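Have a look at this one before I ask anything.
Yeah, one chain of the complex is gone here, protein chain that is, but the others are all in their spots.
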Amino acid sequence: MARLLEVKDLKVQFKTREGPVHAVDGVTFHLDAGETLGIVGESGSGKSVTSLSILRLLPMPPAQLVNGTIIYQDKDLADLPESEMRAVRGREIAMIFQDPMTSLNPVLNIESQLIEPLQLHLNMSKNEARQRAIELLEAVGIPDAPRRLRAYPHQFSGGMRQRVMIAIAIAANPKLLIADEPTTALDVTVQAQILELIARLRRDLGTAVILITHDLGVVAGVTDRIIVMYAGKIAEEASTDELFANPRHPYTLGLLASIPHLDEAVTEDLQTIPGSPPDQLHPIAGCPFQPRCPFVLEKCKTYPPYMAVGPNHRAACWVDVTDPAEQERASKRGFIPFRQIRHGFAGESSPAGMSNA
Amino acid sequence: MATVQSDQLLTQFQPNEITPELARKRRSQFRIIFDRFTRNKVAVAGFVVLAVLLVAAVFAPIITGQTSTYDPPNDPNLSIALSGPIPGHPLGTDDLGRDELARMLFGGRVSLAVGILTALLTILIAVTVGSLAGYYGGWVDMVMMRVTDAFLSVPLLVVLFVLARTFSDGSVPSIVILIAAFEWPSVARVVRGEFLGLKEREFLLAARTLGANDLRLMVRHILPNAAGPIIVAATLVVGDAIITESVLSFFSFGVRPPTSSWGSMLNNSRDFISSDPLLLYLPGIAILITVLCFNLMGDGLRDALDPYMTER
Partner (left out) sequence: MTLPAATTARASATGAHLSIEDLVMHFPITQGIFIQRQIGAVRAVDGVSLSVKHGETLGLVGESGSGKSTIGRCLVRLYKPTSGHMYFGDQDLAEAEGQQLRMVRRRIQMVFQDPYASLNPRFTVGSLISEPMAIQRTASRAEIHTKTEELLERVGLNRRFIDRYPHEFSGGQRQRIAIARAISIEPEFIVADEPVSALDVSIRAQIINLMQRLQEQMGLTYLFISHDLSVVRHVAPRVAVMYLGKIMEIADRGDIYNEPLHPYTAALLSAVPVPNPRVEKQRKRIILKGDLPSPINIPSGCRFHTRCPLAQEICRQVEPPLEDKTGRSHFAACHFSDQVGPLTRTGSVQGLGTI
């Protein structure tokens, strides 16, 4: 598949009174046409800043692109003139956010907001654009589209607003859709609808998608590949199947073990990741996960290189977490080996419709 | 040793981790507010200017060697009337030959007293009314807000002029009561809004589930969180009151001679606008600077007192 996007050594800082906040600290990844990439991380991991820098939507200052290139097709978005950047936004790369209410204009009806990108990017006539707008609303599952076109954002429910946002985002047929926590504000049944819709975009239109979320469950179903971010850095990157079957970074292991899984037996205690997410204003030397890591070694004070640990699988960790000796060492610090968590407790079987065979 | 520390960190229930804020020395609430305030240089400058003005006004008798504006050295001395700056009278003299510096200091005393006392009285009334209206809502709120509406919809100056003639005897307390009577409704609305917003906050709900009574909720929980906007409103009232008093005095409805304020000095100097413009500029500039400084300081206090400003 053709390479669509290539981000190299991206560094973004925020200037504050007390010094720079290292929001994104040397991030390198790529995306092929039609591929769905998940970026997973907690608040402050840099996942949103990364995606906002791709479209250069960060307020500068206080944000500052310190280093890195963002090659989209043949252009480096990092130093494209603003006028050319505007042609990329919406036309080539579109973005949807967690709260659709903040990105929809409350005083304009859906029609004008939906028609604008069509006229602007695709040079459609007003009538063509309206026709297309109705098709788009129907495509994203909004019933009674011709009438709803005249409605204002506040007349829609949260889930419907997110559908409208997606309709606007895909209006100009972009090659890449960036979805930043698109379902976090939504109820779980609505989340399922939106995820289904995003998966369909890829199937029917071949749109590449970057899905940013804190929820490992959300990315498991819809992505091809996943990047796990921690403290502005990529901790681990692998194909989706590989990441869940064979996680290699202690942070990924911890994340997977510390959330209850609906498809597995109920356990007594949850394994915890001790401590709190790091403070990017005062980064520590070496691996940022070391204060919370059960596998920590003296050499973690130097940041580990990205090591290829399998096909299409890299992780930034000095330790081979699959090594039984290392697991033995870590278990003294509260680590429960991964496999043991999954199958070690006698409990109830898997919920309906989730055989883990 | 790094590993030993890590071991200590990693016991099962070990969240004794230190956030960057906890790693710092403990500061009291006052200290936090003070530190935040002093970062706003403009607000600090306003505060310093006001402090100088206040000290000068308070110690006016010592500075000028007089006990009030009409003591012997200030008696009319027409031989040096409207002299402009001369030795012994750095700011010159007025139409009766009285020292202008002494008049400015004593006038400032009256103007600042009117401003500050009005603000205090206004806050007292506004917090009482606004907190009851905001906290209890319902008919209490209805009645109080309609009363403030009525106050806000009268032509302030006209009514003030009429009342000043009929009600006020030209003394400072009577002027203070008069102005406060018209200032409190707008501040009461601010207080009411704060109480209305804060009473639905989760920490208020949490305190209610503990069995805290209304008085405790209002005084211990809501008021400290509403202090910022209230204090800011108070600083604005000071400026407002000084200006209102000046306007009253300018039209001879304010303090009566022999007491003088910056406003009444403006009134007196009207006739000398061409012969001795300094007499007009001095009280005018004093009013301008004082009001501006109060507003600047209020701005700084607003940020410093915001309980949710997490920036240190």
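Think of it as A and B in the order they're written, each chain with its own count starting at 1.
Here, a residue touches a chain if its C-beta (ideal position, glycine included) is under 8 Å from a C-beta of that chain, and two chains touch if they have at least 3 such contacts.
Worth saying up front: this structure is predicted, and the values here are computed from it rather than measured.
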Inset, instruction - Would you indicate which residue among A:54, A:88, A:273 or A:330 is in contact with the undisplayed chain? - result: A:273
Inset, instruction - Quick one: say which of A:159, A:174, A:232 or A:288 touches the chain that got left out. - result: A:159
Inset, instruction - Could you tell which one of B:42, B:86, B:124 or B:206 touches the chain left off the display? - result: B:206
Inset, instruction - Would you write out the residues of chain A that touch the absent chain, in ascending order? - result: 42-43, 135-136, 138-141, 143, 157, 159-160, 170, 187-189, 191-193, 195-197, 200-201, 204-205, 214-218, 220-221, 240-241, 244, 254-256, 258-263, 266-267, 269-274, 276-277, 292, 348-356
Inset, instruction - Quickly run down the residues of chain B that touch the omitted chain. - result: 12-17, 19, 21-22, 26, 29, 32, 201-203, 205-212, 216, 221, 224-225, 307-308, 310
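Just so it is clear, only the chains that are shown with their structure count from here on.
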Legend entry - chain A and chain B: spacing of chain centres that average the CA atoms, whole Å: 51
Inset, instruction - Could you pull out which chain A residues touch chain B in their complex? - result: 16-18, 272, 274-276, 279, 281-282, 290-294, 296-298, 301, 332-334
Legend entry - chain A contact footprint on chain B (complex, rising order): 2-3, 6-7, 9-12, 14-15, 17, 19-20, 311-312
